[in-house]
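For this depiction, one protein chain was excluded, whereas all remaining protein chains were kept in their positions.
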Amino acid sequence: MAELHRLSLREAARLLRARKVTPAELDGELRSAIARHDPALRAYVRLSDPADEPPAGGPPPKQPLWGLGGALKANICARGLPTDCASRILAGWQPPYDATAVTRLRAAGAHWLGLTNMDEFGMGSSCEHSAYGPTRNPWDPARTPGGSSGGAAAAVAADLAFFALGSDTGGSIRQPAHCCGVVGLKPTYGRVSRYGLVAFASSLDQIGPLAKDVADCALVYSVLAGCDPRDATSLDASPGDPLAAVERPAAGLRVGVPRDALAEGVHPDVVADFESTLEELQEAGARIVEVTLPSLSRAIAAYYVVATAEAAANLARYDGVRYGPRAAGRDYRETVTATRTAGFGLEVKRRILLGTYVLSAGYRDAYYLQAERVRGLVAEDFARAFSACDAVALPTAPAAAFPLGERLADPLQMYLSDVFTVPASLAGLPALTLPTGLDRDGLPLSLQLVGPALAEETLFTLAGAVERARNFRARKEAAWRTRR
Amino acid sequence: MALDAGTIRWLEELAGLELAAAERELLARDLARIVAFVDRLGTGDLPAAAAVRNWGPAEIRRRADEPGPSLPAETSLAATADRAESCFRIPPVPGGEEAERG
Partner (left out) sequence: MAYEAVIGLEVHAQLTTRTKLFCGCRAEFGAPPNSRTCPVCLGLPGALPALNGAAVTLGLKVALATGCRIPRRSLFARKSYFYPDLPKGYQITQYEEPLAQAGHLEVPLEGVVLDLGLARIHLEEDAGKSLHVAEPERATLVDLNRAGVPLVEIVTEPQLRSGRQARACVEELRRLLMYLDVCDGNLYAGSLRCDANVSVCPAGSRDLGAKVEIKNLNSLRAVQLALDHEIARQSACLDAGEVVREETRGWDPDAGRTVVQRVKEQAPDYRYFPEPDLPPLQVTQAEIAALRRELPELPRPRAERLAREHGLPAEAVAVLTATRDLADYFEATARALGDARSAAGWIQTEVLQALHARNHEIRDFPVGPQALARLLALLREGILSGRLAKEVFQQMLATGEEAAAVVARLGLRQEGDQAELGDVVRTVLETHPEEVRAYRSGRAKLLTWFMGQAMARTQGRADPQLLRRILVQQLSADREKSPADDGTPDRC
């Protein structure tokens, strides 16, 4: 059976359970595809040793992900893999423990093909701020795959993994999913344990799945979600039955659209695709309603204040004392400074300085406290919107994947492209991105759905309906056939 | 505080960084632009009450005072660049005891 790696996660799982294929065969296909395509893409920064991650032998037990290989973003701890967050400051570090998410996936039978590339410590939207250099977009190697989970999204899009785990702080799962034409979910804050996720911004970070379709995404999500006593911010809430939700009809669900938020700066192709997707949702029985989210205009500012403030503190532990390479210095102070200066990339330094600034004496009230209040406003706006609808629809990004190097000179430009993803992060709400079409250059476009807290099932239902209506998979196969 | 090179130097001190002059100029410009943007957060027109956390659990869970496994000292020390007598060893703190502790 050729091209096994092009199967979806669930298709592969069905074949495994039917004994039509073995884990070794699947894995072999994946690894040889990786060997063929990844050198040009650089989705992976480290491959697991096949001997270390053997697919389970023997008859398939009742584990939903048994025998299936996934990709792990390089900021999620797994024993045996060097979790360096694409940063020099953690070069070679091997965690002595597994992230809870990793433990749960292993218990479900999955194994890791390797670690994927990312923007250093999650700080970026293009995968260009990596000590390894950028990952290329599988749709067009001159473009970024998005970030910071760029490698994870690229690996799934290029069929070099059946699924991937990424992390999302201000859009870092959703935006790469958009750029690469895959499905990505940022769960409700607290749904998935952060224990073992190297922290960027503690009140915003969430681990989430990237997958080839909505049902695959739902499956991985159902394994990930759950309370963890090691993570005090994790919620005690059952994920319900996300897979069943995918199949439920969207009839009767109300989708809110904040049209004023789409007024400026959005590429016409994005707008056109967005509107036609909404029409198809209506045809599937959903109702479109107007909502407003007035605080959206301040959300990016609030995000960059809160996220960098928390990040500045989270990254203070990188001092070369207990782990990571240590630079030379005559005393403790010099050593710490030299280690951090040599180890952090420019974008990370930029954000640490900004975060330090907004918390510093005299500025804390104007910036940090004010950002917290704006954050509260964003949450209120959504709460009000949800009294009129079951989910809010937004674009994921103002345009399709942009060219490598285009936004590096102007960090503010880069930050502004997060305008649609940041609000759900600030409010701790679940948000899902799925591919819906292609722009004039043949690059993927997507829809983002944001739900009330704990309403992932609603998102899966709407996303399922959109996926069935748009049939993106067929469009992708057609587009890639002409390229290959 | 204007976001000039002097401010950046002071922030570097707090953040344990030491930038080259050119980098410092660049970041000063970047940060000035970003902060100008961030100023759109506005001032004072928002409720003064402390922001209510609207994410995660409303109340912290308290764990039982039961000992769990610690890592063996060898594992805890495994990743350090320098060690001695089962301790992490680093160049001396200037001024010795308590000099710089906050």
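Details
Labels for the chains are A and B, by order of writing; each one numbers its residues from 1.
Note that in this section contacts are C-beta pairs under 8 Å (C-beta built on N, C-alpha and C of every residue); 3 or more make two chains touch, one makes a residue touch a chain.
None of these values were measured; they are calculated from a predicted model.
Contact with the chain that does not appear here is found for just one residue of A:Thr233, A:Thr396, A:Gln448 or A:Thr461, A:Thr233. Although one chain is not drawn, the whole complex shows that of A:Val336, A:Leu394, A:Leu443 or A:Val466 it is A:Val336 that touches it. Annotation: of A:Leu113, A:Val198 or A:Leu404, A:Val198 touches the absent chain (contact as defined above). Among A:Ala51, A:Ala263 or A:Ala361, only A:Ala361 touches the chain left out of the display. Residues of subunit A that touch the chain left out of the display are 75-77, 83, 85, 90, 93, 95-97, 99, 194-199, 201-203, 229-233, 309-310, 312-313, 315-319, 321-323, 332-333, 336, 356, 359-361, 364, 368. Touch with the hidden chain on the side of subunit B covers residues 14, 16, 53, 56-73, 76-77, 84-93, 95-102.
Simple rule for what comes next: only the chains that are shown with their structure count from here on.
Averaged C-alpha coordinates put the centre of subunit A at 25 Å from the centre of subunit B. Subunit A makes touch with subunit B in their complex at residues 93-94, 96, 189-190, 203, 229, 232-236, 297-298, 301-302, 304-305, 312, 316, 319-326, 329-338, 340-341, 344, 346, 349-350, 352-354, 356-358, 360, 362-363, 366-367, 369-377, 379, 411-412, 415, 427-428. Contact residues on subunit B toward subunit A in their complex (touch as defined above): 1, 3, 7-8, 11-12, 14-19, 23, 27, 30-31, 33-35, 37-43, 46-47, 50-57, 60-61, 63, 71, 75-76, 78-82, 88, 90-94, 100.
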